[in-house]
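Heads up: the structure comes next, in structure tokens.
Note that one protein chain of the assembly has been removed; the remaining protein chains are unaltered in position.
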Amino acid sequence: MATETAKFPEIPEKPVPLSPQQAEAMAQKQIKKHHVAIILLHWFNATVWFLEVATGAALISSPEFRFAPEWYIRMVETLFGTRSNLLHFHIAVGLAWIFVFAIYGTFGFRTYLLRQVYRKEIALDRDDIRWLMVRALRLLGRSDEPLPPQSNYNAGQKLFALAVYSLVPVIMITGLMMTFHWGSPEWIRAAIVAHFTAVGLIVSGLMVHVYMAAVFPEEKPAFFSMFTGKVNELFAYRHHFKWWREYKLEELKWRRKLELAWARTNGEAGAGATATGDEMATSEERNTTFTEPTEPLASAQERPAAERGSWLRRALRSPNDWPPYAAGFGLGLTLLASFILMGEGLGASSAFVRWTAALLGAVAPEQAAASPFWGRYLGEGQSPLVNFVVFEVIGVMIGGFVSGWLGGRLKVMVEKGPRISNRRRYALAFTGGMLSAIGARFARGCTSGQALSGGAVLAAGSWIFMMAVFAAGFAGAYLLRRDWT
Amino acid sequence: MARYAMVIDLKKCVACHACTVACNVEWNVPPGFARTKVASTGAIGKFPNVMESVFVSQCNHCDDPPCVKPCPTGATFQGTDGIVAVDKDLCIGCGFCVEACPYDARHIDPVTNKVDKCDFCSARLQRGELPACVETCTAHAKFFGDLEDRSSEVFRLVYDRGAKRLETDEVAVGPNVYYLGTEQQLELVAARFAPREPRMPKAGDWWSKVVKPLVFAAVGATFLGQAVAFFYQLWHGEEQFED
Partner (left out) sequence: MNAPYFESFSLGVYLTLAVVIGFFFGFFLERAGFSSARKLTGQFYFRDWSVLKVMFTAIVTAMLGLGYLSALGWIDMSLVYIPPTYVWPQLLGGLLLGTGFIMGGYCPGTSVVAAVVGRLDALFFLAGIVAGGVVFGLLYPAVEEFYVSGSLGTLTLPEWLDLNVGIVILAVVAMAVGAFWVAEKSEGEWDLFAKTYGKSTGEGNE
């Protein structure tokens, strides 16, 4: 390494502060981190883990040993029909997993298991130990010391890998023992306990792994590299300096070789060394040159369509929101009309349940009909879709679209607070949707069906519900203030 | 719902082993193993006051079967008709249930390596037939029926003739095989073949008392740590990274 440092002085040995231009240029450049085979293997493994843990937890049903609560076990059983289907599924997925990794281990023994896995994923060096200490202190807010440079997996990932590589064979072997009844009952008993222990330990680590990857802000590029195979150079520099350095050295070595070869063919041997320095400088310049974004000029000479014509036309074409009292009055009349004509108020959330019920009824009719929840919707003697709310929500779609279209408010965009990323917004929206659907089912209606419709007929439960919605909203608003303000 | 029970009249039994043979043939039980067994208490007392009794055992389909709870996978279960059965598909052959059974009515089948036991010939019952051992009994010493059916033979034998359950004060799990016999005979059988306490193998103790709390603690601690980190992150906001 020392000779290489002398040969390539432009690559620092230790992380050095970057200028904003350098950082910007590095942030733009993507470098390859994972081979596509590794990405596929990772997601195969992730899927297997998800399925196996989900089914395995339901397979242990003994009240003495089970880990999952009874409702979960019952839920998974319902999903699979019978427990024996569940076990066969668990075994089939497990065998596929063992098969794939057996191939990987056999054919990639030297390349992957010895070189990649042992040296890069498991073996901890001094920097790694220090990294673990600093990382822990930083998480506790007790230190702001910079983290020691890391190779292409950081020490936390290495520790997890170590645990995984030692426990996975245990899981596989004990699984095979139970599947094929290898050994006496004593051995089988030991096997099932070992199986459970190994999985339990890995799962607790897996939670950190998933959390770090999907939630922890600093590791987001690493998460995306598991899809694209690439990370930006800045992330590599900041989080995996040693690996970045190796990568750069390799890159430069190749470049020099090429330049030497090029020079030789042109009969100018020896000119390569100085050329490289210049080339580095120019490439840096090239990377830091920006083009200024030009503001589009507003051509607001003509009065927009929204400001012409009668008051009704203006109101319909206005891109602005109506005064809340006006919109509320219109909504109130609609609600009243619904009560008068249909005998019930407006709704929204139950439409989704009915769509789901219809879908499940089409896909798995027996199981859906047997379910105490969906069975109710399927047992009405007609399709669950023949319902007021289902058709009303179709109307809502049309009405909303027409209003947006008239007001020129149709626009594909993401609504979010100024400080958060789209991805976080999507995740929050999805989670929020789930919570509100579950809440709506418990309450037997959502803001439309309970608060609005039930509120208007003065149903006691609806007012309880409404107060709870506002209470939770105001409380949650404080916790999520960074997402919306 | 039916409440199936069997009554065995030890006075009538001639210890011919026909029940064992019929059962083994019916259910393909490998040699050396049996779902229902005929045994002797052995001679007791001094000549000329010598006493011996035959004893016929099988799964008792207890009201509160101690073998169901320790089955990790739920392979052993009690049906709504009270019959304790094994779903062979789910059995991994761990033998927790074998250790738990106070009557030693279960064994691991050496061919399939799964647990095997009497299920009152459920398949035959569904076809409207009697259990194989009852049908074949040469001395007509075995009776089978529904205790909820007041007109049944077993009802009469249990409630009028006073057929007895083989239980002790320590192990009273409500066996549904009843025995008829002389008082001495029943005493002898009770002394020799009394149910034992259910056993929990070491692995099971380790699992429920050590491993399970450990895994719960590990997962719980990880979860808690993450929740703290998450709220810390929410509280302090995300650091801006140029990426």
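Each chain gets a letter, A and B, in the order it is written, and its residues are counted from 1.
Methods note: a residue touches a chain if its C-beta (ideal position, glycine included) is under 8 Å from a C-beta of that chain, and two chains touch if they have at least 3 such contacts.
Keep in mind that what you see is a predicted model, and the values were worked out from it rather than measured.
Put simply, the missing chain touches A once the whole complex is considered. Looking at A:105, A:169 or A:332, the residue that reaches the missing chain in the full complex is A:332.
Listed by residue number, the positions of subunit A touching the unshown chain are 69-72, 74-75, 78-79, 321-322, 324-325, 327-346, 348-349, 352-353, 355-356, 360, 371-374, 386, 388-404, 407, 409-417, 422, 425-478, 480-481, 484-485.
Quick note on the criterion: only the chains that are shown with their structure count from here on.
Between subunit A and subunit B, the centres computed from C-alpha atoms are 48 Å apart.
Those residues of subunit B that touch subunit A in the shared complex are 69-74, 87, 89-90, 92-96, 98, 108, 112-114, 201, 203-204, 206-208, 211-212, 214-216, 218-219, 221-223, 225-226, 229-230, 232-234, 237-239, 241-243.
Those residues of subunit A whose C-beta lies close enough to touch subunit B in the complex are 23-24, 27, 59-65, 67, 83-84, 87-88, 139, 141, 178-179, 181, 185-186, 188-190, 192-193, 196-197, 200-201, 203-205, 207-208, 211, 215-218, 220-221, 232, 234-235, 238, 419, 479-480, 482.
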